[in-house]
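A single protein chain has been removed from this complex, and every other one stays in its place.
When the chains are written out, they are named A, B and C in that same order, and each has its own residue count from 1.
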Amino acid sequence: MPEYIENKEIIAQRIARFFKTGDVVNLGIGLPTLVGNYIPKEVTVILQSENGLIGLGPEPAPGGEDKDLTNAGGKAVTILPGGCFFDSATSFGIIRGGHVDYTVLGVLEVDQEGNLANYKIPGKMVPGMGGAMDLVAGSRHVIAATTHFEKSGASKLKRRCSLPLTAAHEVDYVVTDLGFFVVSGHSFILKEVFAPWTAEWIIAHTEADVELAEDILLWEPA
Amino acid sequence: MPEYIENKEIIAQRIARFFKTGDVVNLGIGLPTLVGNYIPKEVTVILQSENGLIGLGPEPAPGGEDKDLTNAGGKAVTILPGGCFFDSATSFGIIRGGHVDYTVLGVLEVDQEGNLANYKIPGKMVPGMGGAMDLVAGSRHVIAATTHFEKSGASKLKRRCSLPLTAAHEVDYVVTDLGFFVVSGHSFILKEVFAPWTAEWIIAHTEADVELAEDILLWEPA
Amino acid sequence: MIAKPVISAREAAALIQPGSVVHIGGFLGCGSPDAIIAALCEAHIGELTIVCNDTAIYDPKTGRTTGLAPLILNHLVRKVITSHIGTNAETQKLMSSGEIEVELVPQGTLAERIRAAGFGLGGILTPTGAGTEVEQGKHVFEVNSRKYLLELPLPGDVAIIKAKKGDRAGNLVYAKTARNFNPIMAPACSLVIAEVEELVEIGTIDPDHVHTPSIFVDYLVTA
Partner (left out) sequence: MIAKPVISAREAAALIQPGSVVHIGGFLGCGSPDAIIAALCEAHIGELTIVCNDTAIYDPKTGRTTGLAPLILNHLVRKVITSHIGTNAETQKLMSSGEIEVELVPQGTLAERIRAAGFGLGGILTPTGAGTEVEQGKHVFEVNSRKYLLELPLPGDVAIIKAKKGDRAGNLVYAKTARNFNPIMAPACSLVIAEVEELVEIGTIDPDHVHTPSIFVDYLVTA
């Protein structure tokens, strides 16, 4: 095996392949935002931003920023033709009501029961949950996007989260820089191994229980 | 005493004197609608219509009807400059949230505990409550507008309503064609007697318990 | 943005199964999807449960109807969940004869129950109806010494709604009091068919003026 070097782009690249035309997708701040760069040209997804818009467009050209048009990270953005704006109650009505097909968000920990922790480390960092708890509880499909390892080298895929949960039993899929996992409720099922890694190496380097899917694939990113 | 002849105009005329400039008022279908004709020129009230507008204006001139602009009775209306439209959830948010200062509505029965019945007569007539239950529960002040007597001659001011209630303990004021009453919770307090009637005659012709206000007035309608 | 199929009222009716729970926008006929209602009558789609503010207007003397009243007159309705049936004498007649079941819901509660269904709430607490027959069989809570009833969500299989203007993506703009229940019904139903008076190109409606976001609309009917 080569030496592990964290690779966020591969995570974004793989997640972008989940979507079909017409899907409503919320991309969280940070790593998930990269997913937007890899959505195939032939697929038209509708990006929702929880601060109150659907039809999120690309960054504005320098000088084209509008102080009244930002994403949930406070960054200047644009809106595509056919997009629209709404207030926060409506925005979270859309989210909680199951009208967002996929939410993609980063994690501090994710476990094999589908629990996810990403909003605080007690005594250390308490940014708050923002919209994450609603997004994870309300979206049809929840994709956790994360590098496979913490800086310490520990795996982020846990048997049981130790940090305060963002939501219980809501995660459907986990995509790391090693592979794509489905959460079964009692284990992570490895569906795709990303070259050059192997299933054995991934299992050996993951704290949680990993099972191999019957139709496991090897994916060679472009 | 003269012979009693039902007089809806006097009820409307008296109720119109309740309001001060800026009050938000909902006038029910039927008798309460007449109140709008008597609001003094120097007082500007804001009429709300529960089907989704504030700033209700007068009837349109013949031929000026707009199929998309009606009141809660389905009649063509107009909107005043500065009025606005909203959906039914917002309309009843306004109502339930205490943002309507006065609701004026007709009754089948009203009792001295402030109970009001106006939405069905079991086995006979079941139109439904429409917005009345929300209006009575949510408005800051509830004014029951009613002729003093049923067609049968029985008083509509009861000790205890016998019909299914629209709301319990919510009525603040009752204006009939004989006088103006405040609901104390255990009796009707007669605050104004409308000429040519007398307090004694009203008490004798009312089923409910009526007490005289200390500052009882005689009102001579214009 | 993705363009939604623009279909005829007849095609819309064909998408609706007999026995469905159908939310129908409009207030005494103002803001009703009249073309789709007519097509439902023509296709004789029956056994419907309809969720609506009222059963619209039917005047037995003149035969005049508004809004969804023809569904009642054509015996297509098994149950109505509504706030008011007083302007359609036929509804009360069919209720008395046992053909139609009527569930009366206070108008504001109806609006919140529909909104709750669309917006993922498990219910709401309302003071409306406390101390009345509406309270029967419901959980009662005291919050800040006021009584509230727990009212549950009211989802539907299909919403047929009416807008003044829609773009091809399904963004809708309503006119005046024809807005009423239309915007809250769209999120509450699995299949949403919007009848629009004017169909415009994507990008021509100001995104600050949209009343119903495109993602709630599956099909467009021009009428």
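The criterion applied here is as follows: contacts are C-beta pairs under 8 Å (C-beta built on N, C-alpha and C of every residue); 3 or more make two chains touch, one makes a residue touch a chain.
Predicted model, so just to flag it, every value in this text is computed and none were measured.
Trainee: What are the shown chains in contact with the chain that isn't displayed?
Mentor: Answer for the hidden chain's contacts among shown chains: A, B, C.
Trainee: Give the residue, chosen from B:Gly63, B:Gly82 or B:Pro122, that touches the chain omitted from the document.
Mentor: From the options B:Gly63, B:Gly82 or B:Pro122, the contact with the absent chain belongs to B:Gly82.
Trainee: Touching the absent chain in the whole complex: find that residue among A:Asp134, A:Asp177 or A:Glu192.
Mentor: That would be A:Asp134, which touches the missing chain.
Trainee: Just name the one of A:Glu9, A:Asp66, A:Glu150 or A:Glu200 that touches the chain not displayed here.
Mentor: Per the contact definition at the top, the residue touching the missing chain is A:Asp66.
Trainee: In the whole complex, not just what's shown, which of A:Arg96, A:Lys191 or A:His205 touches the removed chain?
Mentor: Selected residue, touching the omitted chain: A:Arg96.
Trainee: Out of C:Ala89, C:Ile124 or C:Ala223, point to the residue that touches the absent chain in the complete complex.
Mentor: Final answer for the missing-chain contact: C:Ile124.
Trainee: Name every residue on subunit B in touch with the hidden partner chain.
Mentor: 21-22, 24, 44, 46, 53-55, 79-86, 92-99, 138
Trainee: Go through subunit A and note every residue touching the omitted chain.
Mentor: Residues in contact with the chain left out: 49-53, 66-74, 79, 85-89, 91-93, 95-96, 115, 125-134, 137-138, 164-169.
Trainee: Residue by residue, what part of subunit C touches the chain that was omitted?
Mentor: Residues 112, 116, 120-127, 141, 143-144, 146, 148, 150, 152-153, 173-176, 179, 207-209 of subunit C touch the chain absent from view.
Note that in this section only the chains that are shown with their structure count from here on.
Trainee: Looking at the contacts, which chains touch subunit A and subunit C alike?
Mentor: none
Trainee: Report the chain closest to the protein's overall CA mean, measuring from each chain's own CA mean.
Mentor: Looking at where each chain's C-alpha mean falls, the closest to the middle is C.
Trainee: If every chain is reduced to the average of its C-alpha atoms, which one ends up farthest from subunit C?
Mentor: Farthest by centroid: A.
Trainee: Averaged over CA atoms, how far is the centre of subunit A from the centre of subunit C? Could you give it in whole Å?
Mentor: Using C-alpha averages as centres, the distance is 36 Å.
Trainee: With chain centres defined as C-alpha means, what is the inter-centre distance between subunit B and subunit C in Å?
Mentor: Each chain's C-alpha centroid was found; their separation is 29 Å.
Trainee: Counting only residues that touch at least 2 other chains, which ones in subunit C make the list?
Mentor: 115, in rising order.
Trainee: Name the residues of subunit A that each touch 2 or more other chains.
Mentor: none
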